[in-house]
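Removed from the display is one protein chain of the complex; every other protein chain stays in position.
Letters A and B name the chains as they come in the text, with residue numbers starting at 1 for each one.
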Amino acid sequence: MQWLDGLIQGILLGGLYAQYALGMALMFGVMRVVNITHGDLMILLALIGVSLASTFGLGPWSVLVVLVALGGVIGIILQRLILNRVVGADPLPSLIATFGLSIALQNAMLQVWSADTRSLPSGGIAQASFQVGPLFVGVLPVIVLMTATVLTAGLATTMQYTRFGRSLRAASADVEAAAMTGVNPKTVYAGATALAVGILGFAAVFQSMRSTVSPADGAFQLIYAFEAVIIGGMGSIWGAFLGAMVLGISQSVGFRIDPGFGILAGHLVFLTILALRPQGLLGKD
Amino acid sequence: MALLSTHDLKARYGDFQALYGVDFEIAAGEVVALIGANGAGKSTLLKSIMGLLRVAANMVRLDGQPVGGSQPHRMVARGVAIVPEGRRLFAGMSVVDNLRVAVDHAALGRGDAWTIERIFALFPILEEKQSVPVQSLSGGQQQMVAIGRALLNQPRLLLCDEISLGLAPKVVREIYQSISSISKNGTAVVLVEQDVGLAKSASDRLYCMLEGRMTLTGRSAEMSREAIGEAYFGVSHAVA
Partner (left out) sequence: MTQAPTAAHAASPADTLELPFVRVQRQTMSGVVAMALGVAVLFAIASMPLWASQGLIRDVVELCCYIAVAQMWNLLAGYAGLVSVGQQAFVGIAAYMMFVMAQLWGINPFVAVMLALLAPALLAIPTYGLLHRLDGPYFAIGTWVVAEVMRLATSVFGYVNAGAGMSLRVMTSYSPMERAIGVSALCALMLLVTVGGSYLLLRSRYGLALIAMRDNPVAAASQGVNVGRLRFLIWIAAAVGTGLAGAIYFMAQLRITPPSAYDPNWANIAIFIVMVGGLGSLEGVLIGALIYFFAERWFGQFGATYLVVLGLMTLFMALFARGGIWGLICKVVDAPWFPTRRKLMGKRT
């Protein structure tokens, strides 16, 4: 029963990781931009959400709407001000630029919010659970998983069938050729970043409801997002979802073997896949 | 009035000057060929027109308006499309998706003279392979996709950069037949070509370039081999 429980908890955890990973799949997987601030932006949104909730007494779903919209705006600003200048074949400039921004952002958040951990009042949802056979399953994790699935399906459909998705895929394949075909790369990239950070709004709300957030947490979310995208395969939206599931299950099963082994198990699975199948599970050769 | 003209066009790649004051023009519905040896500046000229190279605004004029140095996607919106050197298709996307990107960003107000169905009629093999990833097509088929993609931008002016390169003669004939029907539809076409004979026979007028300058221009039918030879290689390179 331990293993089944571990599997189910892992899938639910994967639902949260998928929400970090989707934005990363867009930016890293499709645009080839390394955005070190990805995790910090999620924390920033979460901290803003917690402050809004306590200042204006907003419930979690109102906070969600605000954070997703705010995330979109932040994404556009990030792309226009910084990332547009470092898009290109060489990943080093975008890595260094976002690294510097990450340090600045983390410490600015530290100054504003201090190192205290905070969480979002969930009105009881975080504690509620229901019984499935012999197992107890939390209500919140199921909501997180369903949201993740809907977001993934929506994003994958957008990339495959909409004008925006085609333009983004074209710009990622060959930005000059895309421009020659009429695509405005700046607009398309801004849209992609807005989408990526907007999705983080969901992750921000769920993470702060299920657990606590503090300014320095960004690095962990970042590493899980990268791992999920690489496990799943670059350029694949469902790949990021699958990678998040693999990561969540590895961590959860590892945790049940030994509490100190959980995260380590996830990293070892990541390194194994990197060694055996670097293009990822759903990646093209 | 010329549809597109360049005036004393100068262009550089960093420290290297590629064009030294080039004058060029094309009228609506014309087919103009651009020939010259490797490195003469033919692709550079097309890139300058398309906005892929920064040049002074007044050096390139469309409908008499200065457009030099515009963003490439703005040139597409104005009705200029390019079949680039090396095709530059969107790898990882299917044939039909490659075409759809062009449809998504077609120049407005031009109606829809070109549709995906008409491209399939022009190049039937593409209809058969429409869902296939574009990188798995043969060179000739990829060239057809590249031309189709440019046409679906509904251009008034189509720039073709060495579309016969690396293709079998039979395929080249097929493609040039399609050029002729494109021109009959009213689209002006610039053909950059290495094959002088092909360039002569396919065009109304012809320009020859050498080391960043125009060395010869005139009606294709009236040009002599000697004149072209001198302009192509330069009189100073003449042997004996």
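As a convention for this text, contacts are C-beta pairs under 8 Å (C-beta built on N, C-alpha and C of every residue); 3 or more make two chains touch, one makes a residue touch a chain.
These numbers come from a predicted model, not from an experiment.
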{"item": "Chain not shown, its touching partners among those shown", "value": "A"}
{"item": "Touching the absent chain when the full complex is considered, from A:L101, A:L140 or A:V175", "value": "A:L101"}
{"item": "Selected residue (touches chain absent from view) among A:I11, A:L58 or A:I82", "value": "A:I82"}
{"item": "For chain A, the residues touching the chain missing from this view", "value": "28, 32, 34, 82, 85-86, 90-93, 95-97, 99-108, 110-111, 219, 223, 226-227, 230, 258, 260-261, 263-264, 267-268, 270-271, 274-275, 278"}
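Basically, only the chains that are shown with their structure count from here on.
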{"item": "Contacting residues of chain A [partner chain B, same complex]", "value": "163, 166-167, 169-170, 173-174, 176-185, 235, 284"}
{"item": "List of chain B residues in touch with chain A within their complex", "value": "50, 52, 71-73, 76-77, 81-82, 84, 88-93, 97-98, 100-102, 104-107, 149-150, 153"}
